[in-house]
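Apart from one protein chain that is not included, each protein chain of the complex appears where it belongs.
Take a look at chain A:
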Amino acid sequence: MAAAGMGQQWVLVEMVQAFYEAPAYHLILEGILILWIIRLLFSKTYKLQERSDLTPKEKEELIEEWQPEPLVPPVPKDHPALNYNIVSGPPTHIITVNGKECINFASFNFLGLLDNEKVKSAAQASLKKYGVGTCGPRGFYGTFDVHLELEERLAKFMRTEEAIIYSYGFATIASAIPAYSKRGDIVFVDEAACFAIQKGLQASRSNIKLFKHNDMADLERLLKEQETEDQKNPRKARVTRRFIVVEGLYMNTGDVCPLPELIKLKYKYKVRIFLEESLSFGVLGEHGRGITEHFGINIDDIDLISANMENSLASIGGFCCGRSFIIDHQRLSGQGYCFSASLPPLLAAAAIEALNIMEDNPDIFQTLRAKCERIHKALQGISGLKVVGESFSPALHLQLEESCGSREDDVKLLKRVVDYCMDSGIALTQARYLEKEEKCLPPPSIRVVITVEQTEQELDKAASLLKEAVQSVLN
């Protein structure tokens, strides 16, 4: 202790000596610096933004004068999206729209499971056991044994390690993408991607690079550009994750993505693939497993498959499946999974029963495809309308061959065609979009949905009625 004290004193003596021996300019400079520091410490701080020399009275006046916009702008009464069709009764094969009985060509009930008796009785049994709601998110007493069973069944059906279910179809892909892709990561996405994917990408804050619809050359060009960028900055490239997001069967255009070429690009440029299969699940492939079965691709090559259960499975909700390494992450980071109540058990039971039916009757997929081909052929040759979509796609679009000039007029024209068909007993609808929010707005079209329940006469009737409608409206 004494030695340290002595050491301290000795240092002090040295300091005083140095002080006397230092040159004058040195001391003056240091003195000025110290005075400057003292001045800064005691000067009043000011914020850059608040350079306001406004008096309180002026502030009051500003507050009085400010007028906000109305919360919402008024919507004209005849806006096409304002007046909904009212469906009385179940939206099944024969549907009562606005009081008129029609054949349903507008609901995505591809496998006709919406009014299947077995599905309904499974849901009834679940209702008697669990009631309706789950009253909690999955983490807090909202996990029921039906949810676990559904996840196992889906994983087994799709031949992946694990599956995770969400309680809303839209939220599935919109929560899955931001769970993996964060700010600074790069996502290559097709132009025709659906709105849910766009919202997922927006929530992820990553760099989005759009490539032309189904154009592999354009995608390869973007990937090559990214590669040259990476070579400039290899350290950053080592931590930037890359993803390609595509849909199996595109909702907006009705065609399939070229999955084999995408897999080749994946391994060449080391990008992960997220596949959205809402329309192709339960439709494509020999057993309905989707586009991977359709093309004969190993399911492990796709990093994440996301689909909603609201189309073929005729329930509500969505699921993601893939390897446990990928899916398990969503259990803590999927926003729509952690912060939302779980799927009502009766809907999960309905989905399980629908899966059972899909597994027991693999020939319905072939039947559905045959019907799609039939109507696709029958709808060719309507002058004025062109068919957009693959021949085996159950959700087609009918677009005007020549536009009237403005989107509004096109929409009005198509509405007249739809009304004509509805009056004669075929229920159709226009494809709806949020015009200002879509990144690449598709042209206005009529959506035609083919289901397994439609008979061949009904298909022919629909085709001939559409021909008539277009002729009468366009002339």
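A few points about this structure:
Everything that follows uses one rule, which is that contacts are C-beta pairs under 8 Å (C-beta built on N, C-alpha and C of every residue); 3 or more make two chains touch, one makes a residue touch a chain; residues count from 1.
The rule we apply is simple: contacts and distances are computed from a predicted model.
A chain of this complex does not appear here, and its UniProt-recorded name among "Sodium/potassium-transporting ATPase subunit alpha", "serine C-palmitoyltransferase", "Pyruvate dehydrogenase phosphatase regulatory subunit, mitochondrial" or "Ubiquitin carboxyl-terminal hydrolase" is "serine C-palmitoyltransferase".
The residue from A:K212, A:R272, A:K439 or A:K461 that touches the chain not shown here is A:R272. In the complete complex, the hidden chain is touched by one of A:S280, A:N311 or A:Q454, namely A:N311.
When the full complex is taken into account, the listed residue touching the unshown chain is A:R238, out of A:H26, A:K44 or A:R238.
Where chain A meets the missing chain, the touching residues are 49-50, 52, 54, 59, 62-63, 66-75, 79, 81-82, 84-92, 95, 97, 104, 106-109, 113-115, 119-120, 123-124, 127-136, 138-145, 147-148, 167-171, 174, 180, 194-196, 199, 202-203, 237-242, 267, 270, 272, 300, 308, 310-311, 313-316, 323-326, 328-329, 331-332, 335-336, 338-341, 343-344, 346-347, 350, 427, 429-434, 437, 447.
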